[in-house]
Every structure is written in C-alpha cells, then in structure tokens.
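The complex appears here minus one protein chain, its other protein chains still in place.
Showing chain A:
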Amino acid sequence: MSIKISDGQFKDKVKENLQDDFMRGAVSSAQDRLRFRRLETAEELGNWEEWRSHGEEIRKHVLENLDYYLQELSENVQKLGGHVHFAQTAEDANRYIEDVVKKKEAKKIVKSKSMVTEEIGLNAVLEKAGCEVIETDLGEYILQLDEHDPPSHIVAPALHKNKEQIRKVFAEKINYTKSNDPTELARHARETLRSEFLTADIGITGCNFAIAESGSISLVTNEGNARLATTVPKTQITVMGMERIVPTFEEFEVLVSLLTRSAVGQKLTSYVTVLSGPRREGDADGPEEFHLVIVDNGRSKILGTEFQSVLQCIRCAACINVCPVYRHIGGHSYNSIYPGPIGAVLTPLLGGYDDFKELPYASTLCGACTEACPVKIPLHELLHKHRQVIVEKEGKAPISEGLMMKAFGIGAASNPLYTTGTKLATKVMKPFMKDKEFISKGPGPLKEWTAIREFPTLKNERFRDWYKNREGGDKK
C-alpha cells in the first residue's frame, strides 16, 4: 500500500461507503466518544489554549530549524552506536531497509503501527523479498489478516469493522474458536502474536517524536506491541517522517501531553517509550543493532510554501474526530492512508493533485478541524488554499463546480434574470419538497446533496422582499 489505497473515483467511493450502515454508525459513535474524551481531558489539564499555543510554537520552531535538529539527532544516534540513513524518496527508504533485511538474512519481521511505512509501501517490498511481515497493533493485525483491508482512521485503523466480521476473520485465518467478545478476541491475538515476537528477526517501528539532544526515538502506545518489537528481536529499524522531531525532552513532554489527550483522551497512554540507540554492554534485552531511516518523500516540497504549517501535524486525528464530512463518508472514501481534514490537506501535497483533486472539496470549511488541532494548524484555511491552487493554477476544478459557477455568474450579473429567477425558485422546487421544511430528492446540483441528506426548502418570501418590507427597512 502506498499513500493511495486503491484505484477508483472519489465519487464512487463515497457512494459505496454511504451504503455501509455499520461503518457510518461506528464512525459517528467513535467520533462522539473521542471528541468528548478529548474535551474532558483538555479541560482537566487547564489552560488548554496556552498548551496549544506552546505546541504550535514548538512545531513551528522545529520546522524553521529542521536542518539543525536533524544534524544533531543523527550525530547523537551515531555516538550511541546506531546507523542513520537519510532517504529522499520512498524507493530509497525501502531499498535501504531491504538491504538491512537481506544482510541479516531475516525471515520474519514484526511491525508496530507506523503511518510512514504505510506511506512508503514498505510491507509489499519486504514481502516481495521473501519475508513474512507481521503487523502487531491489534487493529492493523485484523486488517492484515483480512486480505490487507486498508485502514480507515489513523489512530483506530479497523474502526469500520464490526466484531462479528473480526471473529470470522480470526476463525478463518488463526484457528479462533471462541465468541465475538472483544476481550476473547484480543486475548487470542495476544497468544498468537506472542510467539511471533519471540521468533522474529527484526522489529520495525515508526516514531512519534525523535529527541535531538539525546539521539532518541519515542513510541506512544497502549497495547505494548511496540515495546515487544523493540525488546526481543536482535535488530530494530525505526522509520520516521523527517519533521517528527523535537529539540529536547522538555518539548517532547509538551507534545506528548497534547498528543495523548487529543488522540484518545488519555492523560498518558499505557506506554510512552523512549529508546536511545541499541542495547549497551551489560544489557540482556533490546536490539543489538539499531537503524534509523529518516524519510523526506515529498515533505521538503511543502517546506517554505504556504502549506508549511501542515508539517506541524503530530498525527493525533483530533481533526478527523470532529469532521462532519468524515462522519458521513468514512475513512475509505478519501482513498488515502491519511483521511479526514489532515488527509485532505496532506494527501494532495504528497500524492499530487491528479489523483486527489477532489479531497479539498470534501470539506464544509466549517473550521471544526482547525479548532480541534492541538498544534493550531489552520486546516480549513489550507483546504481553501488548495481550492484556489486547483482552480487558478492547475485548472482542475470539478466540472460541475465550473458549470454551476458559470450559470450563477450569468444569472447574478443580470438584474432582471436574477429577480425572476429568485421569484420562481420556490415554485420550481415544489415537486421536490418532502414537506414544507425539507427537500429530499432534489434536481441538478442538489441531487448529490439530497441523495443522502435533506436540504431546507426555499421560503415563500425572498430575502430581498423581506428586507424591503421589514420594520425600519431602507424604504420606509
């Protein structure tokens, strides 16, 4: 899997996902729960706005000084006896990792959840090289067993699946015989995966934040799988997006405090693990060899542009959990491993407008995402900027938008046409009215809107007439 999940048009994906009642129910209840827990833990912390502002200034500072901090990080990793590979492209990162795997003659690789390895399509490369690659985060494990079903949320990847579907997958693939109770299912995964951890040659992880001053990487998890992947196997490979770095432990702490609250409404997750280099003399566990792969893969093209602030992202998914569009269409509709508002901003930048020009339109510009973001990325403004770029520079606005704007332009430019048009509107719309309040199966441009939700009917009195007749109007 690379950043793009599959072929197929945005519109078709939306149509398909709108039919999935379980998914839509699961998404809305997950959103409500995660949003509520975020607000609760944010309030408990107190001064939340201060924390956000601090998070924002830290992330901005890091981006402005990224070369320095990456230099410092890599020097320190080397001092600790680790290897650092800077990879400009996905292919370069994959090639390096494949080389390490071949040198180690590794057969079995355990992985803990990592978005950047999904982005570069690492698993496919390693599988092609003859390795068994096992995802060990429970959600990712379920998806992998189910014929590599793509993730639909960056924190809860299997959100779209129900427990009965999961039971069936387990029964088919890993000899599961018990009920669809989540605890029983999870315990079975624990047993099955435990033996994989103990026999794996290499552990591959992502990185929440690297810490420049000490040459450390960190993993923020609940299940303990990332700890297992970095405790037992002899070799550890950590892959990080180049912007996921902080100067010192003090900034690290601030961002972790923002991340765990914003992602899952926890004060801290069960495990926050900070790893500095390979095991040392006298250690009996931990990896003997440590490789850090720092990935650009299009990020430097965002630096220095009007979209730079998107690189402040700490992958908490708070924006996804408040987005009304995500709520209705679910994660798969975005056709990107990064869904929701952050995905709609980031995906076209990393994957190009050709494949993802619709995504910036999958937003109501309501600004809920911007308000939720713990590091104050102006997400809805960036979505709006994308639309400007698409229309002005790329000439790739969706055709329907072009036609509608043209028609509106003609109608609005001529006073008699506009007056007649607005007067006629109520009458024209009458056949489509479900009752007096809502339109349910609208024509033309309203069709797609009203296929899945209702549109308020037009009032009998036009705004212009109401304005003219109101008390104290301009023509008393």
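Rule of thumb we're sticking to: a residue touches a chain if its C-beta (ideal position, glycine included) is under 8 Å from a C-beta of that chain, and two chains touch if they have at least 3 such contacts; residues count from 1.
Assume contacts and distances are computed from a predicted model.
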{"item": "\"Cobalt transporter subunit CbtA\", \"Lactate utilization protein C\", \"PadR family transcriptional regulator\" or \"Acyl CoA:acetate/3-ketoacid CoA transferase subunit beta\" - which is the UniProt name of the missing chain", "value": "\"Lactate utilization protein C\""}
{"item": "Hidden-chain contact residue, picked from the options A:168, A:194, A:396 or A:468", "value": "A:194"}
{"item": "Touch criterion as defined above, residue of A:15, A:35 or A:83 at the omitted chain", "value": "A:83"}
{"item": "Full-complex contact with the absent chain, from A:14, A:70 or A:207", "value": "A:70"}
{"item": "Per the touch definition above, residue among A:45, A:366 or A:458 touching the missing chain", "value": "A:45"}
{"item": "Where the unshown chain meets chain A, residue by residue", "value": "26, 29-30, 33, 45-47, 50-51, 53-54, 57-58, 61, 64-68, 70-71, 74-75, 78, 80, 83-88, 92, 96, 136-139, 142, 156-159, 161-163, 166, 182-183, 185-187, 189-190, 193-194, 197-198, 213-214, 216, 222-225, 227-228, 230-232, 242, 247-254, 256-257, 264, 266-280, 282-286, 294, 296, 300-301, 303-304"}
